[in-house]
Structures are given as C-alpha cells and as structure tokens.
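Below: one structure in structure tokens.
Just one protein chain is left out here, and the rest sit where they should.
Here is chain A:
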Amino acid sequence: MNAAVTSADAESMGSGYLVEGGRTLWSWLSTRDHKRIGILYAVAITTFFFMGGVAATLIRLNLIYPDGRMLSAETYNKTFTFHGVVMVWFFLIPSIPATLGNFLLPLMIGARDMAFPRLNLFSWYLYMVGGLFTVAALLLGGVDTGWTFYTPYSTMFSNSNVILVVVGVFVVGFSSILTGLNLIVTTHMMRAPGMHWYRLPLFVWAMYATSVVMMLATPVLAMTLSLIGLERLAGVGIFDPALGGDPILFQHFFWFYSHPAVYIMILPAMGVVSELICNGVHRKIFGYKFMAWSMLSIAFIGFLVWGHHMFVAGQSMYAGIVFSILSFVVAVPSAIKVFNWLTTLHKGTIDFHAPMIYALGFIGLFTLGGMTGLFLAAVALDVNLTDTYFVVAHFHYIMVGGSVMAYLGGIHYWWPKVTGRMYSETIARIAAVLMFVGFNLTFFPQYILGYEGMPRRYHQYLPQFQDLNILSSIGACVLAISYLMPLFYLGHSLFRGEAAGPNPWQATGLEWTTSSPPPEHNFHETPVVTHGPYEYCD
C-alpha cells in the first residue's frame, strides 16, 4: 500500500490482510493466509448453520400439533437427519477450530502463519466438496437414517441417498483431520521466542486437545462410513447379521468417534470462554495448569466412555457399569473448569459487555447440560430416559447452549481484531440475552417432556405433550431471531462500524499487540514473550 492512501479510502477498503493479499475473489479462493482461510470457513459454516437452522425450524413447526399434520413421517425423518448431519459435521465440528482457531492460533503464539498453509487451504476445499455431496443428497431426495447411520437400517433397508451423505461426511472428516494436524504441528513448531507451553493462552491448549481428538477419532469414523458404503454397494457384510456380521459393532465404531466428537465441539468452546472470562473480569485465570491439563484429560478420558450410548443396545451389564463409571470420571475435569471460571469471577469487577454475556451464558447452560449428562451416564436412569426428549435437551444444552454460545461470544470478542471494526454494543447485548432466554425456552421444556416419556424422532406425539411443545416452538422463534440479529449488526459494522484500534478490550495476548486487522504476516517484528498469558493488573 502506498503512503498516500487517505483515511476515507482505508475505511471503504479495509486494511491489513484484508487488502494486502489482493482484492479479487480469486485472491481469496487461492489464499494461503490462515486469517483469510478462517474467514472462508466462517462464511461457509454460517451458510450451513442457517441451512441446518431451516431444518430445525421445520421440525419445531411440525411439532406444534400432536398429529404431525405438516410433515409426513418420512419427510420428518429426512428433516431431522439433514439437521443433524449438517449441524454436527458442517457447523459444530469445524465451527471454532476452523474459524477462530485458524485465525487466532498463529497470532496467539506469535507465528507468521500455520505450519502448512497450502494444506490449510486444501482442508477448506475438502470441506466444500463434502458439503456439496451432502447438499446433493438433500436435493436428490434426502436421507432418512438419522445422523447416526445405524445399521442394519442404513445398510439394508433405507431407500435414500445414504452413499452420497456417507461420502460427504467421509470427505469432510479428512478436512477436520488435516486441520487438526496443522494446528498440532503449528503449536509444536511455530511458537515465538519465549512462548513456552505454560505461557500459551488456554485457547491454544483447547485447540491442541481438540486437534488430538480430531486426528485420532475421525479416521475411525471415516473407515466405519466406508464400510457402510461398501456394504450398500458391494455387499461387504461386516455389519450384516445375515452373514454373521454384527450391527452392534457398527455402534461401537460409530460412538468411538462420536463421543470424542462431542469434545471436538465443547473443548474449543471452553478455550474461548476462558479467554472471554479473563478479559471480562480483567484477571488472571484461577488455576492455569489445572485448566490446561483438565482439557487434555477430557480429551483422553473421552476416548474411553463411548459405551454409554449403548446401555440398551445389548452390551453386557459389566460393560455398562464400566462405561458408566468412566462417564462419571470424565465429568471431574469438566467440573474443575467450571469451578475455576467461577473462582476467577469471584469478587471481581465484571464488565458485562456482549462477549462476557455469552461466556456467562455458556457457564450456566454447559453446567445444566453437563449435570443432566450425569443422569444419562447412570445406567438405571438411562434405561428410562434413553431415546426420549431428555436426551435431546441434554445434548442441545451442551452443543447449542455450550458450543454455539461460546462460538458467538468468540466471534464478538475477536470481531474488532478480524475486521478492524466495532459493532453496536447495545444491540449485541440484547441479542446475547435474547439467545439465552430463547434457548432455555426452547430446550428446558424438552427435559420435562423427556422425563414424562415423550420419545424422540417421531413426527407425532400424544396430545398431553402439546403445551410444552408449543412453548418449545415459541422459544425456537426467539432463538431464530437472536441468531439472525448478528448477521445484520455485524454486517452493518463492516461498513459503518467505528475503527477498533489494536486493543479495544484492553486485553492481554499477542493477538492484541498487532494492528486490527493484522498485516498479512501478522507481526511486523517477531514478538518476544516474557510473561504468561493473563497478566492483567489485578
């Protein structure tokens, strides 16, 4: 850029990495810059989020009436399958790691880029190809297996486009494996001088733990889905009881991935929230090492608990007991984190800006979701609650109440860094509060419905459940509005927002020492780190 650029020009064009790599569409689609790739991901996953959201809206509309008059059973099955597949693999899994993680991790450790920039871009293209397959399956008539693809239904009976979706998820799985690989190698190799492991922000620890899970769990899903595809195509019968194969074996493989996948969704959220809390109360995190190691132990223990999804699938009683105990164990490091966040806040002066409202909302909703997870981890209770709306409410509290709240909190917190602009604080606070209210209104009634015995995955229900279902659908409307609001005020801030300056939150951390938006290679001089991550004057 030449020095004669006027400030008015700079305002209309952005600055830093937003213009330095070129302004054409192609310069974005061929970029190696981790910041631009993070934005490519953000655009893509936002699109998928609203596609999955449309499916959710259809589900909630259908459930206003007990007779399922809007969607036929078959269409309903396809709708919740699409909702699940899109929200899990095309939104939640890549949400924080591929957007905020991509954008922030090199900045936070003082690196110029990721270790493998080309691989990073390749991961995004894999994501898009996987997305195309999944959308194609929808356009060709959808899939009705549920996001879990349980055999033998998915292999022998379903007449829908299972193979297309399985290929889509297989491909997007490799996108997440390669993102994890990149984040791990970057954290190991690219840290700035003086940035040793216990000086890393907790967000980086969270990304590291998440990446380990991505790399070790996702290949299991990939091979398992390949076997489903091969069984449909070529009659390979590993899950086929007619050949002596075992449908339960599929469940073991699937949950060996899909339970750890829950931690792929929640660990990054924990990392984001740790940053937001420290900044919102302007204090050092309480128990830094406990926070870091609790994330790694969650990642590790998370591999040993998959059987809690199979208490009623015919596994032995002893296996059930062991998986139950291990599931209780994994709650310990999670509880450590909640207590440490609360202790960090204790007697502090809390600044209730929008990111902090999201973070506090996260703590409340995650705690409730985690506690009800313990109900489900107890075999005796789970036998009654399994396959009811109680389970639906539980995992939405973790994934939507937890992960999505943290994701949006992070988007708001780092928005000034990403775009160089401030958003309207008042509207952002209203949206955050509305989201908390709308979320509880949608999903708390589902706990009660499940407790009263309403099963999940049916388009009809008994008339006595109607009141709570209506309440839940009203909540979903509120929630939908609160999700649409940021599109408008964040979008508006791109053009009209005040310039943010390098550090609008008076935050610590290397990402705030460079300009907003950062230059193409992040820092004009490689930073030298001399202290820990949260040196707020307490």
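Simple rule for what comes next: a residue touches a chain if its C-beta (ideal position, glycine included) is under 8 Å from a C-beta of that chain, and two chains touch if they have at least 3 such contacts; residues count from 1.
Heads up, the rule we're going with is that contacts and distances are computed from a predicted model.
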> Looking at UniProt, which of "Branched-chain amino acid transport ATP-binding protein LivF", "Cytochrome c oxidase subunit 3 family protein", "Rieske 2Fe-2S domain-containing protein" or "ABC transporter permease" names the chain that isn't shown?
Replying inline: "Cytochrome c oxidase subunit 3 family protein"
> Hey, which of A:18, A:85, A:163 or A:177 is the one touching the hidden chain?
Replying inline: A:177
> Where the complex has a chain not shown, which of A:224, A:279, A:403 or A:482 is the residue touching it?
Replying inline: A:224
>> With the missing chain put back, one of A:156, A:216 or A:338 would touch it. Which one?
In response: A:216
>> I'm checking contacts with the chain that's been left out. Which of A:88, A:111 or A:126 qualifies?
In response: A:111
>> For the chain not shown, which residue from A:54, A:156, A:190 or A:448 touches it across the whole complex?
In response: A:190
>> By the contact criterion defined above, which parts of chain A meet the unshown chain? Give residue numbers in ascending order.
In response: 111-117, 177, 181-182, 184-185, 188-190, 215-220, 222-224, 226-227, 230, 233-238, 242-246, 249, 253, 521
